[in-house]
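One structure is given below, represented as structure tokens, and several questions about it will come after.
Left out: one protein chain. Kept in place: all the others.
So, subunit A:
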Amino acid sequence: MIRYALVLLLSLLFRPVAAQPNCLIYQAGSPERAACELYLQALELPQGSIQSQVYFDRVIALCPTFAAAYHEKSVPFLKRGDFLTWKKLIDEAVRLQPDRYLADRGWCRFKFLRDYRGALADITRLQQLTRNQPGQSGDGNYDLRILAALCQRELGDLRAALTTFDACIADNKPLDRVGLYDYLHRGVTKLRLHDYAGALADFKLQRTVNGKLAETDYYTALILRQQHQPDASARMQIARQLWQQGYRLNDPYMSMPDEISLPDIDRFLQQQ
């Protein structure tokens, strides 16, 4: 009972998280105002239900330039694997309001489709529109410049990726805004470049941001084994423990960059 009460309380608390426009900025009686008010009603309906889809269609019929409706209508298609419909809708939102929706399209291209080239193009265009301050990823975990660095890395340009990581971290560090996993991803990039000392230094920094993360210990153990250090197995055992306790990269929709699995850890331990 207490659990249900907590869930209810939390869902009420987090309700304002859904992006809600201020409809009062539109002139009373205008199609924009009517569309906006209907849009707010549509947000109340379950995401992906036919009712909410019909509402968003009505919003679009009232005001075909109301970008938020295209975006919100697109979300369940993305989450349910219909990338054709998602892309048509999100493209329209971006066309109407690029400074608002390029971040979302870039993030989703990166996360759901590993379309690194497309994601990088979206973030680069957004950087031009926002004086190099593109904002955060949809889940709030990444500065989009870190995402750009990950795109460069996955496209094979590790040196350019490192430069982008460095610039973003240098920018955010004085503001105490280094991301939750920035050092981990930069460390893995250095690992791929065989810069083991640099990678270990980044994993050490990662522990100052987030002391319990299986991935940090997993990649540290890989380097320790490479260097024939005796404590590689012990480090991997720590990674295993953390993974089992749930201290790991995890996302409800897709695997995250540099995410590891329990079999990855076990294969390492069997090889020792």
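Observations
Please note the rule applied: a contact is a pair of C-beta atoms (placed from the backbone, for glycine too) under 8 Å apart; a residue touches a chain by one contact, two chains touch by 3 or more; residues count from 1.
By our rule, contacts and distances are computed from a predicted model.
This figure omits one chain of the complex; the name its UniProt record holds, of "Histidine kinase/HSP90-like ATPase domain-containing protein", "Quinol:cytochrome C oxidoreductase", "TonB C-terminal domain-containing protein" or "Dipeptide ABC transporter ATP-binding protein", is "TonB C-terminal domain-containing protein".
Only one residue in the set A:157, A:171, A:195 or A:264 touches the chain that does not appear here, and it is A:264. Note that of A:40, A:113, A:180 or A:209, the residue touching the chain absent from this view is A:113. Within the set A:25, A:84 or A:175, the residue that contacts the chain not displayed is A:84.
The set of subunit A residues touching the chain not shown comprises 48-51, 53-54, 57, 76-77, 79-85, 87, 112-114, 252-255, 259-264.
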